[in-house]
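Sharing a structure here in structure tokens format.
Our next item is chain A:
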Amino acid sequence: MVAEDFKDFKLKPMKCELNYLSKSDGSAILAQGETVVLASVNGPLDIKITSQSMEKATLEVLFSAKGGKPNVSDRFKESVIRQTCETAILGCLYPRTGITVTIQELEDFGGLLTCAVNCTCLALLNSGLSMKHVVAAVGCALDDSGNLVLEPTYDQIQSAAATMHFVFDSRAKTLVTGFTTGIFSEGAYDEALERCRAASDLVFDFYREVVATYCKVIG
Partner candidate 1 sequence: MAGLLLSRTEKVYIVNGIEEDFRSDGRSNYDYRPIELETNVVSHASGSARLRLANTDILVGIKTEVDIPKPETPGLGKIEFFVDCSANATPEFEGRGGEQLANRISNILQRAYHASQAFNLKQLCIFEGKQCWKLYVDILILECGGNLCDAVSLAVKAALFTTRIPFVKAALMDGGDVDLQLSDDPFDSKPLVVGTAPLLVTLCKIGNKFVVDPSAEEEFCSIVSVVIGVSGNPAHYTTEKIENVESKFTTIGMSGVGGLVPDTLKSAISQGIVAAKCLDSALGRSLLRERQDICSYKKDSYGFLK
Partner candidate 2 sequence: MKETQISNSEKTFVQKIIAGGHRLDGRIYSETRNLQIAFGSDYGSCMVSLGETKVLAQVSCEVVQPKQIRPNEGIIFINVDISPMAAPQFEANRQTDHTVNLNRLLEKCYKDSKCIDLESLCIVVEEKVWSLRVDVKILNHEGNLIECASIATLAALAHFKRPDVTRVGDKVIIHSIAEKDPIPTVLYHYPVCLTYAIFGSDILLSDPSYIEEAVCMCTFEEGSAGGGLLVVGMNQYKEPCLLDLTGAAIHNVNIVHKAILSASEKGKSVVDVLKKAIISDDTLRLKRVKINYADIITTEHKQSLIKKDISICLKNYNANDINPESDVEMDDDVQIVEPSKYDVVPTLPKTAELKVKAEKSAWIEISSEEDD
């Protein structure tokens, strides 16, 4: 399951296993290079009346780091993933219920958040919840000399002037979420956006491949 050289884009090798956890409705473990994330999806669930919503399912996203005290950056990741999932899930089909997405970091060698988004998407696919579209996250870094590096390694991130991450939907390849760090020019942003958009194809292909192999087992 390794997505290799495609046009001139290259993403880190991806490896995925679905149904990793027996108690969750959907779960996936995804390795993108050396970064590994485990995600589980439960839902639709019966939840407290106070947190129920008439219009759509209440989405709860929990991100848990590998160790140490919980901190603010974990909460930031949660909000990014929640917003992304919110657009992807057809929550209106499950009013008055709750959907819980739990994400566990296993290894972080850069690109943790993109890996978490992709892993969450696979877990959602696995859980069988209805979705508007799937999403794919791709990150890139701008190094000191102004070159764009797709899917940077840990060292590249440390030395980068800026990092940019984009999440695209599968239908029109429109931008769903974007988050950046560091300083960059508008041109660099646009270029990064286009390159990541092109590279997102690889991720979608990978999704297809994963789902296809699992379909075969069922069929």
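Behind the choice of candidates: all candidates are chains of the complex that A comes from, given by their letters.
Quick note on the criterion: a contact is a pair of C-beta atoms (placed from the backbone, for glycine too) under 8 Å apart; a residue touches a chain by one contact, two chains touch by 3 or more; residues count from 1.
Keep in mind the model is a prediction, meaning the values are calculated, not measured.
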item: Selected neighbour of chain A [touch, this complex] from 1 or 2; value: 2
item: Sites on chain A touched by candidate 2 in the complex; value: 1, 15-19, 21-25, 29, 31, 34, 36, 38, 40, 42, 45-47, 60, 62, 64, 66-68, 98, 100, 102, 104, 106-107, 109, 213-214, 216-218
